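See below for the structure under consideration.
All protein chains of the complex are present and in place, except for one that has been dropped.
This part shows chain A:
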């Protein structure tokens, strides 16, 4: 490298010198060629040189400069070479230092510096530097570790807070998340969260709420009494317990590869405000570092706090639910109560309606009827005004009396019978005779009704009566009158009979008289029926009287006569005005059809509307002697 470079330099400078000379020449030529003198001469290039002889010098310049350059360069080169040597030396030394520093940088702090350098300043500085760096490295390492641990703790706590925040509703979830995180983050093998549970009876015990990698044996020990075992002690003392001398079979960490004893066990109480909420138990194949323990303790604090909050939340929500249920229950009960009340009120109103009806009925009864109430033995319980009025007693006189006082002595057996019937539950209805205060008879139309209570017992007898004394009296009057009338009628009848008999005897007398007469006498009624036909008439007509009596009188005359003779016609025809009181001659027809002239004398007798006619008949042919 050196050689070429030196050559280069010399060449370069030589060339530069030559070049410079040429430039100088050119410039000179140019200047002179442009000078006033030359231009005014108008000569050639050669003339130029003649005019200015300096130009010849100029022409030598390139060479001169070239040579100068060459020698200059050489000189430079020498210097450079010298310098270069120095530099190389220096470089060597630097390299050693550089190597040393590089070693330092790379951490090979023990490499030695070449002895010759030890004494000089740089060497000493370097040594000091080396020691310093060694020290620093150690410190840094230390700090790094601490920083890492701190970060680990901080990050862990931050993440942990996040976890705590997110599982704040359910103790199981919370416990599981806590232990899960701890085990994973700490890269330990096994852990469990025991939470304190206070039963209503006051027993305190720890319940394994969540666990990781617990084997079955331990898993079944889900409850640990307060103060029992290590967990208990941890809680009691409220201190972390760190065991590195783990007895066999205390717990085993199970995995797919088998079981093994943990190397270290850490138990941290979950306490906040000096109140224990539980214990975290961690087991690992490795020892726990102090910072890890500190971490767990810090988490334990937050865990305890969160657990406490969750418990409170659960309690609160339970209380709320309870309150809700109670409120619902109460509103239900309220509704029930209200309905009960409504029913009672409606019942009462119904009863009131009935009562009003009853009241009306009772008033009507009281007003209209004689009313009293008595016991089954006849003792009076109460009476109404009508009763008093009818029986003519005052209230004081009646109070507490028995019915007997209203009975006539003879009627008392009747009372006994009535009371007996009533006792058997039968109603009594009928007309009765009673006596009032003054001993007078009164008659009543009575009904006695037993009032029976819910058990079927007779409470009292209700009596409703109407005073029918007047009616009875009237009845008796009527009866008496009827009797009297009967007698009168009998008498009258007898009289009439008597009269009839008399009339009859008169009639017979008359008839006998008429019978005895020589003249024929016939009697007819209004219709013309023959009523009487004496012997003489029998002789005259030849009829037996049985043949004529009851028949019409027209049979005694011939048809012609009836038509022609005025007297006969009127005589035989009903409702015709008869010829009365005059003697008339007219022919009769006898039984054998003979017509016999006779002399009639007709008389009329009228009794009321009854007309009867009597005809006295004389034979015309009076035998003259």
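Everything below uses one rule, namely that a residue touches a chain if its C-beta (ideal position, glycine included) is under 8 Å from a C-beta of that chain, and two chains touch if they have at least 3 such contacts; residues count from 1.
Quick note on the criterion: contacts and distances are computed from a predicted model.
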Looking at UniProt, which of "ATP-binding cassette domain-containing protein", "Sugar ABC transporter permease", "Chemotaxis protein methyltransferase CheR" or "Aldehyde dehydrogenase small subunit" names the chain that isn't shown?
"Chemotaxis protein methyltransferase CheR"
Taking the full complex into account, find the residue in A:120, A:350 or A:594 that is in contact with the omitted chain.
A:350
Contacting the left-out chain in the complete assembly, out of A:11, A:244, A:339 or A:564
A:339
Kindly state which of the options A:244, A:427 or A:606 is in contact with the chain not pictured.
A:427
Mind pulling the chain A residues that touch the left-out chain?
336, 338-340, 342-343, 345-347, 349-351, 353-354, 425-427, 454, 456
